[in-house]
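Omission of a single protein chain aside, the complex is shown with its protein chains in their original locations.
Take a look at chain A:
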Amino acid sequence: MATAAEDVLAFLTRALGSPVGPDDDYFADGRANSLFALELVAFVEHRFRLTVEAEDLDVGNFRTAANILAFVTAKTGDRSPGAVTDAANG
């Protein structure tokens, strides 16, 4: 079973069309565009079964894989990314 980090990195690499590391800032390096932003938020909502609210739309929550995982952990309360993985795989 893939971990949350593996899933996030796999999504980012596929969506951006080039390898992505945990701390790569794909917004800063110019790889991210508007369509990617849509897909990214939809992926996070679907994969982690959460709703990204208007107040969550700080790019700091989404600009690296590590930041996404930290956001998910904070958003899902005391569930660890591992617990999130379990929930996502249901």
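Keep this in mind: a residue touches a chain if its C-beta (ideal position, glycine included) is under 8 Å from a C-beta of that chain, and two chains touch if they have at least 3 such contacts; residues count from 1.
Methods note: contacts and distances are computed from a predicted model.
**Q** Between "Carbohydrate ABC transporter permease", "Winged helix-turn-helix transcriptional regulator", "3-oxoacyl-ACP synthase" or "L-lactate dehydrogenase complex protein LldF", choose the name on the UniProt record of the chain that's been left out.
**A** Hidden chain, UniProt protein name: "3-oxoacyl-ACP synthase".
**Q** Using the document's definition of touch, tell me which of A:17, A:30 or A:77 contacts the absent chain.
**A** A:30
**Q** Where does chain A touch the missing chain, residue by residue?
**A** These residues touch the chain not displayed: 27-28, 30, 32-39, 41, 54, 57, 59, 62-63.
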